[in-house]
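Note sheet for the following structure.
Every protein chain but one is kept in place in this view of the complex.
This part shows subunit A:
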Amino acid sequence: MPSTPRPELALSEPIGDEMRQTTCYMCACRCGINVHLKDGKVKYIEGNRDHPVNRGVLCAKGSAGIMQHVSPARLSAPMKRVGPRGSGEFETISWDEAFEIATGWLAPIRETAPEKLAFFTGRDQSQSLTSWWAQQFGTPNYAAHGGFCSVNMAAAGIYTMGGAFWEFGSPDWDRTKLLMIFGVAEDHDSNPIKAGLGKLKARGARVIGVNPVRTGYNAVADHWVGITPGTDGLFVLALIHELLKAGRVDLDYLIRYTDAPFLVEDAPGTDRHGLFLRGADGKALVWDRTTGTAKPFDAPGVKPALHGAVEVDGRRARPVFELMADQYLDARNAPDAVAEACGIPAERIRAIAAELARVAFEEEITLDIPWTDFRGVRHETMTGRPVTFHAMRGISAHSNGFQTCRAIHVLQILLGSLEVPGGYRFKPPYPKPVDLHPTPHSATQPGGPLNGPHLGFPRGPEDLQICAEGRAKRIDKAFTWDNPLSAHGLMHMVISNAHAGDPYEIDTLFMYMANMAWNSSMNTSGVADMLTDTREDGSYKIPHIIYADSYSSEMVAYADLILPDTTYLERHDCISLLDRPICEPDAAADSIRWPVVEPDRDVRGFQTVLIQLAAKLGLPGFVDGDGAPLYADYADYITNHQRRPGIGPLAGFRGADGTGIGRGAPNPDQIDRYIENGGFWMHHIPEEAAFFKPWNRAYQDWAVDLGIIDAPAPYVFHLYLEPLRKFQLAAEGHGRNQPPDHLRQQIGDCFTPFPSWYPPGEGSRIDEDAFPLHAVTQRPAAMYHSWGSQNAWLRQIHGQNPLFVSGDIWREHGFAEGDWAVLTSHHGEITVPVALMEAQNPRTVWTWNAIGKRPGAWALDKDAPEATRGFLLNHLIHELLPPKGDGLRWSNSDPITGQAAWYDLRVRIARAEPPADGRSRPAAAAQASPVDPAPKDIAYGKEWT
């Protein structure tokens, strides 16, 4: 009977030869990672314990980074197309030839018509550089992917409160007692949210999850509200109704920090009706209860009224708060009125409202930290309302998402729970009100740069980017009357509009890591046809396509010129305060990537390629007076570029001696200092400045010192959005800038200055009896980029995506395990495998997004489940709404921001015969892919054992 002796084990082997610290890129979290190397090869990747984002933890994607680095789908060298577009026939070329081709297309159009370049980027993290590049090139046609991702949240947040959900703020994880999450996807800020939920659980704090599907965070929520998609706004307004009705709102907070007392002019029929009453200096006026006069809102000692009609210099006005109460106390916002539409019993809505109020006002917390506000009033303590909220794509991906997100912010404001202990906190560079953001620009000049930044926040109709005759200046028709506040552009409309030559034809489509020929487009099959469509003379309707990516995605086959990117472990990058920050509520922070391993093939970091291309094109800002390149590569740019004097891509270790914080001359050793510091830099906010940031003198001064702002800029939150009212006034016929007649009704209905709810676009255009169900998608926690389902380890976790069907629907249709269904929308139909899931809204079906792959792409076997049973809902979603008989094309987008309305989709379902070939429908033809076949078996690390 064998037993001891036991083998001697080597228990103290070093992990590898060396550890290098850089930044993860497997999703948008941008966690710090320790990359352990052995024999020059990546041995193990773990979280960096010192890093502000992840504090040592790492998700499945991050740990699977090894498989992304060694992926067989990696591109190896620049290539040019030699067969028909889409055939996948390419020839390897040198970088010299690649630059020659690119400049051969780009230089002539820059000299004549820069708008003929459309440059759009996907989930990259270098928008500060890419937008600057496009601005110097001179094309107005630049944006990143925010228009089909998050713009509703960014715009609603910044217009309302000068900050936003997504990763731009954070619940106060250490103090909050009740967290309510709406449609929170697991693909942004995911490690901080998971860590935060862990903290709440450890403290016994509670979570209310509002989501049609109970997976992930909603699975661990203490209370789950399985809401009907697109009705969150109704639900939130009912909560507001209940709170107002019971007087459970923070009036002190509202008076001090919001526009609640601002006087709104009551002058029906005039061009002033509904605008703030302002003094000669432009400051909004409030009615002072002590003196019975109108005073500037920030006048010392003012005691503003919150109700009562007043007359100021012959002009009648009422305070915002009274107008708001009138609107929301109306019975149409009562729980009983919305319960059925939301799929939530009225008593549950009332119970949640009561619980929000109880925790906010009866579990108030106080920090003994004195601070001084912008009026100069010193406060001995900081009062907190420990209720907080977070929201993501479940709100943003609806055509009423802007107003719904606004409603959530108004709820936060009424509870006094923004920027207070226990509430939702901004991360630098936020708070940053609309006034400090640019307006959009699109004026071109042959051979010269654009007149300013492409993207911005319109203050009113005067900031729209349309020609005198009403034509859109941008190819995506951002900042037009169709979607005036499209602050992130409309990437989902670019190919469709370029193909249609509407508003004009372009010459070159230049894209970076945006899989627009597959999972990032609505109407996927249609888009592929547009990319290959020709004119009568046989030339392509979109004449040139340049595509940059690390991997052989579906989009690669449609490129004329391929610029192969490195992996994230092989290149320099900066996660900049000028871009999407990685800051924390208590600190400013930024970080770098650097080549912790060198590429083993003829690839270059895209950002370096862009800088080298700029030099060849002689773009201002990238060359000196003699036309010589200013920067050799991206690392050189990161170190030496100054956006404003003393302000560059990285805020840490500035100045010749590296002691500069935020401001300072370029430091030639800056990147080395980041590497020594673990790949990141962090600068803490003083305790007295940590809360009430928009109104806190100490914070404002700290932000000026750091260079985030150039002068203190305190502001108040907006329950009432005057810019929206200005668009309504235009729609009512006032002013020089007039919308086309067919949009007047839409603008009047949707641009309400207080948040309102209107039915999602698709739902209001179809026969609900014909399409009775909602269909949505989400990304699994273990995947983010479309490359995730190509990863050898991750695809073993989520290798298939059945259509999850609620129990009600399952039984109604008599589905059984192994069944297939045909799912039909107004635009098309798909035939897919189904699976039962009880924990979801009864009238909803859903699936994991972007797991389905086109056969032949991504170095996956043609019979891989991703390519056979896997599917996309995108085939059912059109970039246009169903026609309504007026002959016009209505975009499937939020009418305010242009946000792609992915989740408005309505469908019907029926059982289907399982396809004989086992493939879901539509079954796209196989693509040829310009990479070698993948290995069959792998055993990573074999040489070390």
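By our rule, contacts are C-beta pairs under 8 Å (C-beta built on N, C-alpha and C of every residue); 3 or more make two chains touch, one makes a residue touch a chain; residues count from 1.
Here is the rule we use: contacts and distances are computed from a predicted model.
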Quiz prompt | Name of the absent chain as recorded in UniProt (options "4Fe-4S dicluster domain-containing protein", "Cobalt ABC transporter permease", "Ring-1,2-phenylacetyl-CoA epoxidase subunit PaaA" or "Nucleoside-binding protein") | solution = "4Fe-4S dicluster domain-containing protein"
Quiz item: Of the listed residues A:245, A:283, A:459 or A:908, which contacts the missing chain in the full complex?
Solution: A:245
Self-check item: Option touching the unshown chain, where A:75, A:353 or A:530 are the choices
Solution: A:353
Quiz item: Out of A:80, A:223 or A:437, which touches the unshown chain?
Solution: A:223
Quiz item: Which one touches the absent chain: A:21, A:54 or A:667?
Solution: A:54
Quiz prompt | Of A:115, A:186 or A:762, the residue in touch with the unshown chain | solution = A:186
Quiz prompt | Sites on subunit A contacted by the missing partner chain, in the whole complex | solution = 1-3, 6-7, 9-15, 38, 43-47, 49, 54, 56-64, 66, 72, 186, 190-191, 194-195, 197-199, 201-202, 214-217, 219-224, 226, 242-248, 251-252, 255, 289, 303, 305-307, 325, 329, 347-348, 350-355, 357-358, 781-782, 790, 792-797, 799, 807, 837-839, 859-861, 863-865, 868, 934-942, 944-945
